[in-house]
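One structure, as structure tokens, below. Some questions next.
Every protein chain except one is present and positioned as in the full complex.
Order of writing sets the labels: A and B. Residues in every chain begin at 1.
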Amino acid sequence: MTTSQRLRILVAAALMLATAVLVAACGGDSGNGGGEVQVAQGGKPSGEVTISNWPGYIDPGKDGTAAEFEKTSGVDTTYIEDVTGNTQFFGKLQPQLERGDSGGRSLFVVTNWLAKQMYDLGYLQQIDHADLKTVFQNINPQFVDDETDPGRKFSIPWQGGLTGIWVNTSEAPEIRSLKDLFDPKYKGRVTVLDEMRDTVPLIMQMQGADPTNFTTEDWEKAIDFLKQEADSGQIRRFTDNSYTEDLTSGNAIASIGWSGDASLIGRDDVEWRKPTDGCDTFFDQMVIPVGAPNTAAALAFMNFVYRPEVQADISAYVNYVTPVDGVKEVLAKKDPELANDPLIFPPPSFTRGCSEDPNPPGSEQQQQDITEQFQDVVTG
Amino acid sequence: MTIRRRLIPYWLLAPGALWLLLFFVIPMGFMAQQALESGALLTGGFTFTWEWSNFPDSLSGNSEQIVRSFYYAGAATILALLISYPLAYAIAQQSGRWRLLLLFAVIAPFFTTYLIRTIAWKTILADQSPVIDVLQYVHLLPDDGRVLATSGAVIAGLTYNFLPFMILPIYASIERLDMRLIEAARDLYASSTQAFLRVTLPMTAPGIVAGVLLTFIPAFGDYVNATILGGTHQNMIGNKIQSLFLVERDYPEAAALSFLMMALILAVVVVYIRLAGTEAFMGEEGERA
Partner (left out) sequence: MRWLRRNALRIYAGLAVLYMLIPIVVIAVFSFAETPKDKLNFAISNGFTLEYWQHAFAIQELNDALRTSLELAALATVISTAIGTLMALALVRYDFFGRRASNLLIILPMATPEIVMGASLLSLFIFYSAPLGFTTLLIAHVMFCISFVVVVVRSRLIGFDRSLEEAARDLGATPVQTFRYVTLPLILPGVFAAALLAFALSIDDFVISNFNSGTTVTFPLYVFGVALRGIPVQVNAIATMLFMVTAVAILLVVWQQRRAERMASVKPEQEKTDVLASPARA
């Protein structure tokens, strides 16, 4: 290639890019939506509604809750399971929410910390308790208040769970605490969640920090610890919920994981244990985004799923912690074993002292720094 | 030459170029704009500030993953080439019925989605599977060794998942090989090896070049294999960009890193094409339009 030909290519490429940047620059800056927060309008539900939720988070099919809602309310309900992960969902919805558009969705479900972030960014509508009589009649007092949404201004609990350890009782029955996980004899056979707000609080508690008041130093110390254990090969990998595959196949004999994942693990000798030295809870929330087309129907849906009979169906299928009072009694008649499962109906003593999927402390910038530190370890 | 003739290449090029211009170049412009922004989503949003520092910053923090990606993609490409060439040759030699079937067998795994294929491999290569037992028995693995969560697993996964990208172009190239040339070479007392090296290989070079590019380039940016088959220290640059974009929401750094990645790949491609000979990539000079 001669110099002049090389030059020509460079010029062509530069021109292309420059044109593209200029065209894109017309788009303006991205940033906070700004403006005042809308309050979702109530009213008689009608028309059609689209709801986004996590996969497998509702009893499905023609007799499922979504179909029942459609029959009872007369609203044409489209229920889609495209919340494949908090970050994935946020990533694909953010540009639209930025412009006040929800992509046709009237309601979706994300974990509480993301709900709070979305609210702070102006992507959610407020909800009026007057429109949610059934919800507030039946909500379990344990879950009325939440660190991330005191007063329940924008989120209503959907289902929740606990983060603890899954243990292969045939090979390592003695693992009962987080500290046990890091015993060198289990090197390379332990996995840890890649979700910062699940894993790090557990480690912090293991290191003696106070779950009601984590400091930035606590976070950093825990993240350093994780880096050490990853470097030494103690931690086999940072997983999303695919740790269940590792447990099933025997690659891992212990994993930090979520209480409701039993059906994903293909063996009977693996059980979930609440660690003796720390625990963490999470709660997914229903929220109404800006630009939601049919808020009356969304609010009606919220009320609908807080009826104990309806919630009982959801609970029986999903097997996570339900926020609704009275479900235990309904299930006791149909399936007593479920009704007595502490993983579905944890008594307050079970969850006392657990961290609640907290955000790192401090300003947004400090939170961002901690997030980056953790991600550096995870994508090491 | 008439004006009409001169315009022919432009007509042929037009639909594709237009499509790419609208749906690739302009989005790249958006990305370029993002790469020059600063700020953070939660602290007031991003603003366009000609933040050129994003580029060196993104490089310095992620050099380990970049080097690793080169290594994994490179190893996978070489392995894929070694596996694919004889297979493509064999397919091209078959008659129509078998050929179609074999080509289909090459593509068939794609019907099962990337995730399920790779999980299937994860099952096969599980620590306690018979496969591992065999490998340990023949001492390819230490007695407490494993394949999963190591670089080997990721490279194996990459190689497997990109085999069709290598096989198909090489097949297309071998298929048009004129057997009479090889016969002629043999008539001139060339051994099979010589015939292969002097006739077959050079004539199928365009297919090889295409296969190598189609394998290396996407493999470099892959993230699925590292996620499923890798451990804590097998992350590639694709994983890093995922993390930056989705979890850290650091869109400027993700965009800057992506451009850097593209530039690196282009540099490698240019060097490779030089070595392989530009005709193998671009063809002859062609009619002057």
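The working rule: a contact is a pair of C-beta atoms (placed from the backbone, for glycine too) under 8 Å apart; a residue touches a chain by one contact, two chains touch by 3 or more.
Everything numeric here is computed off the predicted structure, so don't read it as measured data.
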**Message:** List every residue of chain B that touches the chain not included in the displayed model.
**Reply:** 6, 8-10, 12-13, 15-17, 19-20, 23-28, 30-31, 34, 83, 86-87, 89-93, 95-97, 99-117, 119-121, 123-124, 160, 163-165, 168-169, 171-180, 203, 206-207, 209-210, 213-214, 217-218, 220-221, 223, 237-238, 241-242, 245-246, 254-255, 258, 261-262, 265-266, 269, 279-280, 282-289
**Message:** Give me the chain A residues in contact with the hidden chain, please.
**Reply:** 5, 8-9, 12-13, 16, 27, 50, 52, 54-57, 78, 80-82, 84-85, 88, 91-92, 95-96, 99, 101, 103-105, 240-242, 244-245, 248-249, 263-268
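Convention: only the chains that are shown with their structure count from here on.
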**Item:** Gap in Å, rounded to a whole number, between the CA centres of chain B and chain A
**Value:** 34
**Request:** Report the residues of chain B in contact with chain A in the complex, numbered from low to high.
**Result:** 25-26, 28-30, 32-34, 37, 39-48, 61, 64-65, 119, 122-123, 126-129, 146, 148-149, 227-228, 230-233, 235, 239-240, 243-251, 278
**Asked** Any idea which chain A residues touch chain B in the complex?
**Response** 1, 16-17, 19-25, 27, 29-32, 87-88, 90-91, 94, 117, 120-121, 188, 230-231, 233, 235-238, 240, 242, 245, 249-251, 363-365, 367-368, 371-372, 375-376, 378-380
